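Missing here is one protein chain; the remaining ones are kept as they sit in the complex.
Right, subunit A next:
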Amino acid sequence: MSNVPKEAIEVVAQSIGISNLSPDVALALTPDVEYRVREIMQEAIKCMRHSRRTVLTTDDVDSALKLRNVEPIYGFASGDPLRFKRAAGHKDLFYIDDNDVEFKDVIEAPLPRAPLGVSVTAHWLAIEGVQPAIPENAPIEALAAYSDVKKSEYKEDGIPVDIKLPVKHVLSRELQLYFEKITELTRRSSSTLFKEALVSLATDSGLHALVPYFTCFIADEVTRNLNSFPLLFALMRLVRSLLQNPHIHIEPYLQQLMPSVITCLVAKRLGNRYTDNHWELRNFTANLVSSICKRFGHVYHNLQPRLTRTLLHAFLDPTKTLPQHYGAIQGLAALGPSVVRLLILPNLDSYMQLLEPEMILEKPKNEIKRHEAWRVYGALLKAAGQCMHDRLKMFHSLLSPPAHAIWKSKGRVATTMTNKRKASTDNLMQQPPLKKLASDGTGGAMPMNSMQVDMQGAVGGFSSSVGGLNVGLPSMSHQLPKEHMSGREVSGQMVKGSTVLAQAWKEETDAGHLLASLFEYFGESVFTFMPKSELSLFL
C-alpha cells in the first residue's frame, strides 16, 4: 500500500534498539512514514529553490528538517559516496553501511587543501546586444545554436524580424588555435596526427566559423604549391573532410572551393617529381568532384553543367597533356555513366586515333609518354566499361526472350573488354608505381583463369574493371550465365521471334551499336592477348 516496505520500518526499529516491534505496528507506520518523507522532501525542494539551485543536496534536507523543528541528520554530505546499501534479496530495503574508522587514521590524515576563496569577476556578457567573443562568454557554437533556434521560432511566429545585425565576425581564441594547428598539420601532412585532424574536421560541430578561413587557405596553398604533391593531396583530404562534416554549411563557399579542386584534377603538373603519384591524386579529386555534384547539384543547377564543360574542354583539347586528359576523363567518369555516354563515347573515335600512336611508341625516351598514354587508355576503358555496365544492368530489367540473339555479341564484347583490360594491366604491371591497378587487374584475371562458367568469368573480370560497382554484380552474375545458356540453346528460333517488345529491341540495338563501336576501339589491338580457348568460346 505504501511505497515504504514494512521491512524497512523493522530494520530501522532494530537499529534503534526496538527488537520486539509487532508487524502490525510496522504496517501501520508505513503510510505515515511515506507521507512524512514526502513532506520533508517538499520543504527541502523549497529550500533548494531559495538557494538558487536545481540539484537537491543534503543541506536542503537538513534545512527542511529544521523548518519542521526536527533534529537534522548528521554525518551526510552531498559530496560523499552513497552509504546506503541494498539488502540482499529485497527489492526496496536499504541499510546504512556504517564502517568502523580508526580514530588514529582520522587524526593523522593530512588536512585537505584549503578551498579557494570566493571572488567575483566582471566581464561584458553583451555590448549593445552583441556578445563579444571573449573566453568568459559561452563559445561561439553555442551562440550559433541559439540563433538557429531563434530563427526558427520567429518563422513559426510569423513575426517579421530584422535578423540582420551587423555582427562583427569574431573568432574565439580556441578556434584560432584550432585553425593554426590544422593548417600546420596540413603543411606537414604525413603524420598520424593529420589523420586525426581530418577526422575531427569531418565530425566536430562548431567549426563553421572557420570555413571561410579554410577556403582561403586551400585556395592560396593550391595556387602556390602546385608542385608540392603531398601538400596538394593533404589539401584535397581537407576539402573532403569539410564536405563530410554534417555541421558545416559549405554551400556558400563552394564557389571559392571549386577552382582549387578542379585544379587538382586537370592541372598540367601536380608535383615536381616523377615518382609523385599524381594519378592517385587525380582519382581522389575526381571522386571529390562527383560527391560535390551529387550533394549540391540540385541546389546549384549550373554546377554540374559548368563542371562538365570545363572537363570536356580539357578532354577535347589536343594541346593539353595526357595527365590533363586523364584527369578530365576521370572527372567525367565520376560524374556518372550517362555523362560518359553522352560526352566521351561520341568522341572516342577521334580520341583513340590520337592516343594510339602514343601507346605503341616503344622508344625508351618516350617511356613516360607511353606510360601516360596507357594510363589515359585505362581511364577511358574504365569510363566506357562503367557506362557499359550501366547499360547492361538496364537490359537485365528489360530483358525478354527474343532479345537473346544479341547476347553473343555482347558477351563477346564484355569478354574482349575484360581481356583488353587484362592486356592493359599486363602492360602496366611492369611499371612500379602502378601496383594498385595491377593488383586490380590480376584480381580480375583470376576468375578468368578458372573459367568454369564462361560468362561468369567474364563478368568477374568485368567487375574488377569497374571497381566500385561490385555490389550490383552478384545478382547479375547469377542471372547472366543462365540466360546466356538458354540464349545460346535457342538462339536460332529466337532471332525470328524478335518482333515483340520493340522498345526493348530498340534499346538493345542501341546498345549493340555501342558495344560494337567499343569493340572496335578497344578490341582490335587486344585480340592478340586473348587466350585461344576463351576466344573460341566467345566468337
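In the analysis below, a contact is a pair of C-beta atoms (placed from the backbone, for glycine too) under 8 Å apart; a residue touches a chain by one contact, two chains touch by 3 or more; residues count from 1.
Just so we're on the same page, contacts and distances are computed from a predicted model.
Asks: Hey, which one's the missing chain according to UniProt: "TFIID subunit TAF5 NTD2 domain-containing protein", "Beta-hexosaminidase", "BHLH domain-containing protein" or "Alkyl transferase"?
Replies: Options "TFIID subunit TAF5 NTD2 domain-containing protein", "Beta-hexosaminidase", "BHLH domain-containing protein" or "Alkyl transferase" narrow down to "TFIID subunit TAF5 NTD2 domain-containing protein" for the missing chain.
Asks: Which of A:88, A:127 or A:299 sits in contact with the chain that's absent?
Replies: Only one of A:88, A:127 or A:299 touches the chain omitted from view, namely A:127.
Asks: Thinking of the whole complex, not just what is shown, which of A:22, A:54 or A:302 touches the missing chain?
Replies: A:54
Asks: If I consider the whole complex, including the chain that's not displayed, which of A:32, A:174, A:196 or A:251 touches that chain?
Replies: Counting the whole complex, the residue in contact with the absent chain is A:32.
Asks: Pick out the residues on subunit A that sit against the missing chain.
Replies: Spelled out for subunit A, the touching residues are 1-2, 31-32, 34-35, 37-39, 42, 46, 49-55, 57, 59, 63, 66-67, 78, 115-131, 136-139, 142-143, 146, 149-150, 153-154, 157-159, 161-162.
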